[in-house]
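For this view, one protein chain was removed and the others were kept in their places.
Chain IDs A and B follow the sequence of writing; residue 1 opens each chain.
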Amino acid sequence: MGRIKVLPITAISDTPFSITKTGRWRYETPEFRNKLSPCNEACPAGNDIEGFMVLTKEGKFREAWELIKEENPFPGVCGRVCFHPCEFSCNRKEYDEALSIHAIERFLADSQINTKSEKHQTNPKKKEKVAIIGSGPAGLTCAYHLARMGYSTAVFEAHSSPGGILRTGIPEYRLPRSILDHEISDIESWGVEIRTNTSIGKDIAFQDLKTFQAIFISTGAHHSRNLEITHEEGRGILSGLDLLKRIRMGERPSLGEKMIVIGGGNVAIDVARSALRLGIRTVEVYYRRSREEMPAIPGEVEEALLEGVKIHFLTSPIKVIREREKAIGIECVKMTLGRPDESGRRRPFPIEGSNFQVYGESVILAIGEVPNLSFLPQEVPVKDGLVQNDETGLVHPKGIFAGGDVSNPSHSVVEAIGSGKKAALAIHEYIRGGSLKEKFPMIRVGGKGTVSLKKYFHPPEGETNLSVVPFKEINTDYFEHLRRISNPSLPIEERKGTFKEVYAGLDRKMAEEEASRCFTCGTCNMCGNCYIFCPDLAINLISTKNVYEIDYDHCKGCLICLEECPRNVISLKV
Amino acid sequence: MKKMMTGNHAAAYGAMLSRVEVIAAYPITPQTQVAEKLAELCAQGKLNAKYVTVESEYSAMGYCIGASTGGARTFTASSSQGLVFMQEMIHWAGGSRLPIVMVVVNRGLCSPWTVGADQTDSLSQRDTGWLQFYCESNQEILDTVIQSYKIAEQILLPVMVIYEGFYLSHTVEIVNLPDIELVDSYLPKYEPQYKMDLENPATFGSIAGPDHYFRFRYEIQKAMEESKEIIKKAVKEYEMIFGRKSDLVEDYYCDDAEVILVVSGSISGTSRLVVDKLRKEGKKVGMVKIKMFRPFPKEEIRKILRNAEKIAVIDRNISFGHGGIFCQEVKSVLNQGKTKGSPLVYGYIAGIGGVDITYQLIEKVIDYTYNEEPPKDDIIWAGLTYEGQVHEYGFKEGKIFQD
Partner (left out) sequence: MNMALKKERYSKTELLFVSNAACPGCASVLGLRQILKALEYNVMMIVGAGCVGGYTGSYPYTILKIPALHSSMAGGPSIGAGLKAALDAKGNVDTTVFVWAGDGCTCDIGLAALSGAAERNEDILYVCYDNEAYMNTGGQRSSATPWGATTQSTPKENFESKFKKDITEIMASHRIPYAANVSVAYPEDLILKIKKAKSIRGTKFIHLLCPCVTGWSYPSQYTIKLARLAVECKIFPIYEVENGVKYTINIHPKGTDIREYLKLQGRFKHLSKEQIEFLQNHVEEEWRLLGKKVEWSHSL
């Protein structure tokens, strides 16, 4: 009430109007409700991309890096080899250009190259032990997370050095050894034991692994698929994957002046580009579908073309041409696209009479990789050449799990990492006598199968199934059009004859600038629009918690805050 | 100190002696010299006030309202068209309970244009909550301005000090200018209880619901009624300090009068002479001068007029569709129970548009009152002619009626 105690003789008012609860006028109610950014949903490894982008923008690279490492132990690797589905979902893509998330992830890893993650063992050491077969991205991720949870892990690696496909299948100019070694040694520093030159099925029987409380199968897919064409058997047809391995191990095989590569995936492109660097003058790739349908990462295909690789689309080999038993070329037929098959892609079929021959000193096969499942016991279910597991990675109720390329046909590093993490949580649940499947709704990030470790150990209050922010909910009035900053690349001339990294990283200023283009979809960053545009002063700043809060006694439901929130944090209450 | 000055200048000096702080006025004949004299006094530093030449009377009153709410003592002056132009703000000032003093120089309302004296302009504002005092002489004007501040600042209602154009505004008379220190002892500094103050913020003049508004209007009427005592005290105190008396209702030989003349303004002086003359001739005539018109002095009027047989009210104004305004007001308080008998009231309208009300005309009025019974009409047009002919229900002194 006002200070005027004596009844005034005319209308002199000093009682605040606030005692009138104009909130009763509302028809619709706005509320603060953080949502999921599409990049977070799209990342199979479960990176909190929106989170690390905010930290990068503020120059907090260490914290950003640690945020990634909570979910994914391989930011340096992913920042170089990932096919970045996050960028394809980035809402900014609809406005001007997608954020260079891939480049920023790499920048963060590189900026902390001399840092080891904090070794405070917050989780008490547990007595259970877990066996992990294969030290590829899936296996090492699983081991990393289990070790951080306190479990003892033993990773069995058949090869002489750990890393799986990262070690053997990806060329140096895409993923330098030093980066891989650095991140693996960081994983080992958590207490992960890697036993190289130890093959399960040869050196140790699968049955002997029963002493472990759980087993994670992540042997990957290292066996080249056959073409099943005439005269395929015999000398001269090399497996693309084997060739990459040999080059990675330091060999410099002589392959002649002209190479023919059959296939359209990353292996085919990696082989082609590696071949150019080895001095092979002409490299031709033959792929039976069109460019748009090529499974290889589009950026890699572009670089290959720039470097001089010739790619022939809609061309399929039907016969190997042999001279004295040695393969010297292939006969191909031109293809055309018909109706889509069960994968959704248009089915190619040959054009009558379009046959032609191509000759080359080496013929490389890179049409797909399959896992070697010969070492697996009976109880592990297998179908179509892949280990069958459920969405959590469980293969057999007696504690057998699988992940990565051994069970997933899509062959991407980041999905392998995601499956390794999921399996770690599933193993943890199994050991405690529970089931991860039941907890799935709580730890899920969006609807594409990604899970968050953070959500598992620190369940968020309130709603767990957050909706994803679509572009149309972003209020672009608050963003200027800005150019995308991405990794500078080595000029073509400088790439000849060397396996030096093709892309350089961003510098600090570039990273901060690029990160500031992020819309931060769905997460309030205290921009203050709702506060300054409320006609009823019904949005208050709670400075102790650094959040805004709606005063429902006085909010009239005009929804200006909802409209002017640039990032869709305010929605109608349902 | 005695000086020769016009009524307008007397008003200006009254404002100066009252130490007004803000003056906003727009010129209009016959008020212009009020503002001009104040401009001169301010420029010469004799009066420490902010003097603003506003662009209309509406803004003049707006200015005063703003200034008064800010806690300053304010003054303005107007007449006729200007007065009715600011009518919205006159009501506003009354409702806002601001102690503004305005000098109104009576002048007829247009159209057609006229500059002659006519009280209809100030009387048309009688419902606004302003007090109204009608002055008879330049001395009275000066005295009343000073008293008005004392009264207004106690009861918190604005006051109009009213006098006729040209007859008083432009006529030079002797005026006794009191010393300012003496005035300071009578009139303290203005310290309002409610004003715009950063330490005690409040919103003035919001919309008020029916119950509140009703009460606020009741407060104004209550203040008007309570003001009579305050006015009397203020006037008495003035008499004690300055030695000049001024009755709110003057009773001149009314005790045994058969016919009582009711007048206001400058013709009071003339009327007194007529009464003196007729008394010498043996006629039992009396005169009442009404100075305080708002609040209307009901008890005094009833008391003084109670014994007369006939009342002759001379109005230098008219409310079309009814009659002279003073006459209506007088009639309305008579016959209210306590009067002995009911005197017959004759309503005379004279002097509209500045037509002169002479000694002879007043005599004629009293004559008519004695002889004509009942009056030919509710309104007797004294001195009205058209095309040389006298009005049917009226008379003219001079050419047509020979004394």
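Just so we're on the same page, a contact is a pair of C-beta atoms (placed from the backbone, for glycine too) under 8 Å apart; a residue touches a chain by one contact, two chains touch by 3 or more.
In this text the structure is predicted, and so the values were computed from the model without any measurement.
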| item | value |
| --- | --- |
| Given B:D127, B:D179 or B:D197, the one touching the chain that is not displayed | B:D197 |
| Touch with the omitted chain, as defined above, among B:R126, B:H170 or B:H212 | B:H212 |
| Selected residue (touches chain absent from view) among A:E352, A:D384, A:E461 or A:D477 | A:D477 |
| Chain A residues touching the omitted chain (full complex) | 2, 11-20, 22, 25, 477-480, 525-529, 531-538, 541, 551, 553-554, 556-560, 562-564, 566 |
| Hidden partner interface residues of chain B, rising order | 21-22, 24, 49-50, 52-56, 58-60, 62-72, 74, 88-89, 92, 196-198, 200-209, 212 |
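Quick note on the criterion: only the chains that are shown with their structure count from here on.
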| item | value |
| --- | --- |
| Between chain B and chain A, distance of the C-alpha-averaged centres to the nearest whole Å | 93 |
| Chain B-touching residues of chain A, taken from the complex the two chains share | 2-4, 8-14 |
| Interfacial residue positions of chain B with respect to chain A in the complex | 95-97, 156, 194, 200-208, 212, 216, 219, 223 |
